[in-house]
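Apart from one protein chain that is not included, each protein chain of the complex appears where it belongs.
Order of writing sets the chain letters: A and B. Residues in each chain are counted from 1.
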Amino acid sequence: MKAIQEFTKGIIKENPVFVMALGLCPTLAVSTSVQNAIGMGAAATFVLLCSNIFISLIKNLIPSKVRIPCFILVIASFVTIIDMVMEAYVPPLHKSLGIFIPLIVVNCIILGRAEAFASKNGVFKSMLDGLGMGLGFMLAIMVIALIREILGVGTILNIRILPASYKPMIAAILPPGAFITIGLLMGLLSILQNKKKSKA
Amino acid sequence: MKDFIRPTLVLLIICLIAGTILAFIYQQTAPLIAENKLKAEEAARRLVLPDAEFFKPVSDSSDVLYYEGYNADSTLVGYVFSCVQYGYSSDVKTIVGLTPELMINAITVVSQAETPGLGANCTRDDFTTQFAGKNPYNIYVDKDGGVIQSLTGATITTRAVTNAIRDTFQKLRDKL
Partner (left out) sequence: MDFSTLFIIIIGSIFVNNFVIHRFLGLCPYIGVSKKMDSALGMGMAVIFVMTMASTITWLIYTFFLNEATSIFGLDLTFLRTITFILSIAVLVQFVEMVIKKAAPELYKALGIYLPLITTNCAVLGVSLLNINENYNFIESIVNGAAAGVGFTLVLVLMAGIRERLEYSKVPRSMKGMPISFIIAGCMALAFLGFTGMKF
């Protein structure tokens, strides 16, 4: 596979959220506003990129028996770093993401990529893979957040785009809105896939 | 036996390295984080008592802590206190600024996790400005026969803010 494909596959074809249904908890929890979605996406991409690079570097030194604990240690360290850095430099964002920053540790996308990709491939490829998957994750949360913020508040990034007379559909930013939005989006994706298949 | 030593060593080494790096970054960021917290508290106090140049914390044997605000000439321009009460789904924490005559100067809601779009609107200016000039000693929500207009669909949040201000003020009044 060409290097560029390692990067692009995570964004659409193997999108971690919509296609592989990984990392659902943060996706639904922080998609109440586009701002939160970008923050979460960026933090997770950073951790994914760093852990992929680091694990592909040390993959030959790790005995396979303690592979998973080692991966978790590496990931947890990067998560703690981003947690502290965000608290120091962007405290409001840190506050609104809350416990979902430390919970990046158990985001299955990151451990999944470490186990399935970084522990078997070189540094460069792992880097591209991490970046692609991270951006794919960010894209997915942003799409959901966009829909929920427009419907539920009538704004994008706190800028009003629907007229003030629009009565916000509050349910969209409450938990039910998250489930129903992702359900409908996944349904839409599978309609597209079914069409593609019937054409082929 | 060899199977056992190598994995343990590797794990131990990774733990040590991770611990050291984290400790280093913690040292770098900890002062910044502490400073941010102070700054945020200071900013909230300035917001509710803009005339004050500096604040002096006052606390006595009881558990209530408040601040006296002074202007550049060291004359007292008001007081600031914080109060908290459980609203609809979270603790709602409010910072209140008082004029020297013990009327509300301004309030700001600094932390809450109420329902977005309903109770969470308590942080908006069009809600908080109505508290200005009111007497905190007998402030009530309109549904309880008072003058504070409830947020649409969030009487409980409004009541939490209002009652917290009243209850805390009644405890404080004799000391001011």
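Everything that follows uses one rule, which is that contacts are C-beta pairs under 8 Å (C-beta built on N, C-alpha and C of every residue); 3 or more make two chains touch, one makes a residue touch a chain.
All of these numbers come straight from a predicted model, not from anything done at the bench.
Touching the chain that is not shown, out of A:38, A:58 or A:105: A:105 (per the contact rule at the top). In the complete assembly, the contact with the undisplayed chain comes from B:115, out of B:115, B:128 or B:158. The residue touching the chain not shown here, chosen from A:11, A:76 or A:173, is A:76. The omitted chain makes contact with chain B at the following residues, 18-19, 22-23, 26, 30, 88-89, 115, 156.
One chain is missing from the display, and on chain A it is touched by residues 21-22, 24-26, 28-29, 68-69, 72-73, 76-77, 79-80, 83-84, 99, 102-103, 105-108, 111, 171, 174-180, 182-184, 186-188, 190-191, 194.
Here, only the chains that are shown with their structure count from here on.
Chain A and chain B have CA centres that are 32 Å apart. Those residues of chain B that touch chain A in the complex are listed here as 3, 6-8, 10-11, 14-15, 18, 21-22, 25-26, 29, 32-33, 36-37, 40, 115-118.
For chain A in complex with chain B, the touching residues are 32, 61-63, 65-66, 69-70, 73-74, 76-77, 80-81, 84-85, 87-89, 91, 152-153, 168, 170, 173-174.
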